[in-house]
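Shown here: the complex without one of its protein chains, the others still in place.
Showing subunit A:
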Amino acid sequence: MRLNVTVNGEPKQADDVWEGESLLYVLRERLGLPGSKNACEQGECGSCTVYLDGVPVCSCLVAAGQAEGHDVRTVEGLADGDTLDPVQQSFVDAGAVQCGFCTPGLVVAAHDLLHRVPDPSDEEIREALAGNLCRCTGYEKILDAVRNAAATS
């Protein structure tokens, strides 16, 4: 099938999409946007988190067809040109990035949290990020990054 989606503000088209393909697969393998990650493809790790019509979803659980005509924003669409989004910048500065495989998903999840709750408590941050696994950092510096981003934005 042919798929039409708006990705990071630009209309995109993918051809020959198989019915079983996920939005994650289409983004990564057909639209040249491998920023969203594929750590489980089962909805358990959050590494594939993208905005779908402004709501964060696990793109591995969204069938490509479900995205037809909708608006997708990925980690590649957060920065303003060379200027990182404050959440991205604070992840870099706080040391919240080690291998970084969890990072795209966490950055999108944290970005969403700070838009909903500009000054979250630690409990609110933990709850918001509970669906995103990180194996490297023990989460402490990720919490620092979100706290710092909240304080500076």
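Keep this in mind: a residue touches a chain if its C-beta (ideal position, glycine included) is under 8 Å from a C-beta of that chain, and two chains touch if they have at least 3 such contacts; residues count from 1.
The rule is simple: contacts and distances are computed from a predicted model.
Participant: Not counting the visible chains, the remaining one has a UniProt entry; which protein name from "4Fe-4S ferredoxin", "Nitrite/sulfite reductase", "Xanthine dehydrogenase subunit D" or "Pyrroloquinoline quinone biosynthesis peptide chaperone PqqD" does it give?
Facilitator: "Xanthine dehydrogenase subunit D"
Participant: Looking beyond the chains shown, say which of A:V7, A:V26 or A:C45 touches the absent one.
Facilitator: Looking across A:V7, A:V26 or A:C45, the contact with the absent chain belongs to A:C45.
Participant: For a quick check of understanding: of A:V5, A:V26, A:A67 or A:V97, which residue touches the chain that isn't displayed?
Facilitator: Residue touching the absent chain, from the options given: A:V97.
Participant: When the complex is taken as a whole, what residues of subunit A touch the one chain not shown?
Facilitator: Given the touch definition above, subunit A has residues 18, 20, 28-29, 32-42, 44-45, 47, 74-76, 78-79, 84, 88-89, 91-93, 95, 97-104, 107, 122-123, 125-127, 129-144 touching the missing chain.
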